[in-house]
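Encoded as structure tokens, the structure appears first; notes follow it.
For this view, one protein chain was removed and the others were kept in their places.
So, chain A:
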């Protein structure tokens, strides 16, 4: 290491999964390329908001934590939101929902989830990362995006550098921290046209059962365990899949499709979670109980606008 290196942070220890993410790779799904982007976009927005960055600025999604260690090479103000992954700056505990200053040589460590699953770390002006098809989002399965354009998650030896400039000091408005799932996690769902292929008993079960988040859960999709849902169609002709789609394969256990989902698929669907509910689900640890709650498209949009209205 010499002093001529640009200022940034280096990855001392990688942890299981830390991904460079932004608002997603849009306008390319017809090429078979997934949407990507920060899975809990609300926490991601807040991390950028805290520094005065444009809300879609490239940031880090830290999943689980599990021993990710970053070392600062310069003084900077960063912001942490989303899950509480028992993070520390040197030995000082670091709670999500605020910005903080780092000095050269200080180490930022993420351990285990205490609440939520994904933490977001924002940098002044956003991370520097190459654009692949209009986005820096890392999609390992597609080998696209990230620091090296090949979809690789953060690895030991990687260096994070940022664009610089806006680093205003802001504080979260009251109420915006009560975002993580909690004990009663309601997931609002806009019913889709295919809902009619499910039996009446299955529809009753879908909206009244307590569902449990399975450990088969990642940025592609999250399985829910509960009563088996039956439909008159076991599979259909493959068609586009929206964010939050709740698809039901023949085993009757729903899979909610998230940011890194395949672009088209052929299982019957109950509908799609609202983007807010999809973000909330992305913070659920395996074992978390969730409920599906029907909402209308108009109500979903009103709530969506209300949340966006807070980022002022």
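We adopt the following convention: contacts are C-beta pairs under 8 Å (C-beta built on N, C-alpha and C of every residue); 3 or more make two chains touch, one makes a residue touch a chain; residues count from 1.
Following the convention adopted for this analysis, contacts and distances are computed from a predicted model.
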Identify the UniProt protein name of the omitted chain, choosing among "NADH-quinone oxidoreductase subunit M", "Electron transfer flavoprotein subunit alpha", "Allophanate hydrolase" or "Nitrite reductase large subunit".
"Allophanate hydrolase"
Across A:114, A:148, A:171 or A:297, the one contacting the chain not displayed is A:297
Missing-chain contact, candidates A:38, A:63, A:243 or A:258, resolves to A:243
If the hidden chain were put back, which of A:229, A:272 or A:292 would touch it?
A:272
Across the whole complex, list the residues on chain A that are touched by the chain not included here.
26-33, 35, 132-133, 141-144, 190-194, 237-245, 262-265, 271-272, 274-275, 297-298, 300-301, 304-305, 308
